[in-house]
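The next block holds one structure in the form of structure tokens; read it before the comments.
One chain of protein is taken out of this complex; the other chains stay put.
Going in written order, the chains are labelled A, B and C, and every chain counts its residues from 1.
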Amino acid sequence: MEPGRIHLRGHPVQDLIGRTGFAQMIWLMVTGETIEGARAALFEAALVAAVDHGPQAPSIAAARMAATCGVGLQSAMATGLNMLGNVHGGAGEQAVALYHGVANAGPEALADTLDTWQAEHGRYLPGFGHRFHTPADPRALRLLELVDDATATGAVSGTYAAAARAIEAHLAAKRGAPVPMNIDGATAVIYAELDCPAPLARGFFCLSRSVGLLAHSWEQMQQGGRNKGPTPPAYLWTYDGE
Amino acid sequence: MEPGRIHLRGHPVQDLIGRTGFAQMIWLMVTGETIEGARAALFEAALVAAVDHGPQAPSIAAARMAATCGVGLQSAMATGLNMLGNVHGGAGEQAVALYHGVANAGPEALADTLDTWQAEHGRYLPGFGHRFHTPADPRALRLLELVDDATATGAVSGTYAAAARAIEAHLAAKRGAPVPMNIDGATAVIYAELDCPAPLARGFFCLSRSVGLLAHSWEQMQQGGRNKGPTPPAYLWTYDGE
Amino acid sequence: MEPGRIHLRGHPVQDLIGRTGFAQMIWLMVTGETIEGARAALFEAALVAAVDHGPQAPSIAAARMAATCGVGLQSAMATGLNMLGNVHGGAGEQAVALYHGVANAGPEALADTLDTWQAEHGRYLPGFGHRFHTPADPRALRLLELVDDATATGAVSGTYAAAARAIEAHLAAKRGAPVPMNIDGATAVIYAELDCPAPLARGFFCLSRSVGLLAHSWEQMQQGGRNKGPTPPAYLWTYDGE
Partner (left out) sequence: MEPGRIHLRGHPVQDLIGRTGFAQMIWLMVTGETIEGARAALFEAALVAAVDHGPQAPSIAAARMAATCGVGLQSAMATGLNMLGNVHGGAGEQAVALYHGVANAGPEALADTLDTWQAEHGRYLPGFGHRFHTPADPRALRLLELVDDATATGAVSGTYAAAARAIEAHLAAKRGAPVPMNIDGATAVIYAELDCPAPLARGFFCLSRSVGLLAHSWEQMQQGGRNKGPTPPAYLWTYDGE
């Protein structure tokens, strides 16, 4: 950067403005590389799919509460963003790592790979299962359809879509009931197909969900209310002290 | 600070450790001055009184939610602290400013002063009224008792306790029912009596309530739970779009 | 939302994924309305233009520091987002309000309108002037060019571009030197042309700058470093106590 001159990742900013889509700009800024065509479309679909899942998500609930407490819009959003930790925002990152492991080990080793993962990280396999959307999450179905299209044209390899479907089938057989791929599992397929380092699956989810954080914070600010939190009976905690 | 030498507000740190109470240390660090005796006791009482008011407060609720989302203890606490904005954490600061105005204007001008305040800032007078603790907040009663004791010995002037009680009496007469001083109103009396700039009433409240944030975040972490937010039916929001 | 069914602003999510751009999705989620064609392109250009302005911005600097302190990517991003307050992230919002005022008052009243604004809010007119980019910010030039193109085709009215240029000319004449429109002023032209409520100019800036927050946080995490902050000599603070 010099006075009157701004280059982003080597590109003069005025050449990017009006020519580059926002999703492409995100990829460029974060990875340092350009993304085009079918690969750019897949990335954009992943960003679009994860923007919101309603006010029951703790991050969205907290952002809405914050908006009633007399803070700025940026603070309400930051309150929610800050909660996208390992459990609430990390499943995509973990799923990318899991797919890498499954794809590297090969199909014969699938059961062992999953057993090892669960022994190390706990019983929830990241990216699979949803307490609400059964038998299938409509976002996951649609995203995998797009990955299949891109695989057919050779834009991506399809390796990780296959790995994810193998996991899904294995879990269903084991439990005797569907354990469907969820939004984290499906977006992780895309991030893995795009050769994206696992931690960026979390980072991109944060950008995507920030849209929902803004939409809900703004809605709450317009609806007003002062200092609102959950009303009794409390929903979450128990106190067993004196 | 030099290698092997740390002075805080001009005091070698090793002379403070073990000799100065934590409340006194807070006052020293924030105001640059020492506080002793009855004045220190009043400050300590204000800090003790405001540590917690249960899990329904939005800041505490959000911190507990954050603790289920896979973030560190510091992030759970910061989530709640960040919500102590103008509405949820600012009443003490506003009440100090109100008491200054009422005390400066004198008793005859009380009604006018309050009318002006409400015209500028809205109908809620900061520091008075509680939707839950009627007819009186036990913390406020006790804190004012301590201010009276300190006034009797000349440690403080009692000016702002008188102002606050005049407001309380005025509101009760106007409404025909008690509008009792709440914790913000009572701690603001102490901060005003201690000649503390109004914004520090908010700052000290933040330190005090951080204790509750830690206690609740830690309790929730021990109780476990993954990714918990409010369960439907949603309590706070309405959606009237398409 | 029902099991297996997610509608966002009335649209089935599977119909949006793969068909709607991320920028369009942002507009839909936040405003509740669809945006298409030249208007969508303007919105996308505003989002693209503001993603980053280098590591000296305090929000970016803080995010990078946070990334060295052992927190998750989401917390590093939230650290920076939380700092986009009235001074660092609010200029776009203020500029939209200013343009509304200037456009409503009409060209003859321009000087009076600006004087009134400065009397109420201080000497900095939001959206104009840059300590670094003189005589012109390349992002602003390019964004206004796009607004002119959209005005020529009737996609927007051009009212607020005219208001902004009138302010710019007035300031230059008054000071005898250019006070060029900056990124906040130029994106505010777009948000005003799109009939966007002023607070959303801040909200959209938060989304845009979150891209830079992710890019820098991720870069810092890859570069490593432990617990890095500014090295002495301190650059920002002075201590004049004992």
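The working rule: contacts are C-beta pairs under 8 Å (C-beta built on N, C-alpha and C of every residue); 3 or more make two chains touch, one makes a residue touch a chain.
Since the model is a prediction, treat every value here as computed from it, not as a measurement.
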Contact partner of the left-out chain, one of C:Gly32, C:Gly85, C:Gly101 or C:Gly158: C:Gly85
Among C:Pro3, C:Pro107 or C:Pro230, residue touching the chain not depicted: C:Pro230
Residue among B:Val48, B:Ala109, B:Ala152 or B:Ala173 touching the omitted chain: B:Val48
Touching residues on subunit C - with respect to the absent chain: 55-62, 64-66, 68-71, 75, 78-79, 82-90, 124, 216, 219-220, 223, 225-232, 234-239
Residue ranges of subunit A at the interface with the undisplayed chain: 9-10, 32, 71-72, 74-75, 82, 241-242
Hidden partner chain, residues of subunit B it touches: 1, 3-6, 8, 12-14, 16-18, 20-23, 25-26, 29-30, 41, 44-45, 47-49, 51-54, 72-75, 77-79, 81-86, 89-90, 132-139, 141-143, 145-146, 199-200, 202-204, 206-207, 210-212, 214-215, 217-218, 221
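Keep this in mind: only the chains that are shown with their structure count from here on.
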Furthest chain, CA centroid comparison against subunit C: B
Interface residue identity across copies subunit A, subunit B - same or different by half: same
Distance between chain centroids, defined by C-alpha means - subunit B, subunit C (Å): 34
Cα-centroid distance, subunit A relative to subunit C, in whole angstrom: 25
CA centroid of subunit A to CA centroid of subunit B, Å: 38
Multi-chain contact residues (two or more partners), subunit A: 75, 78-79, 82-86, 89-90
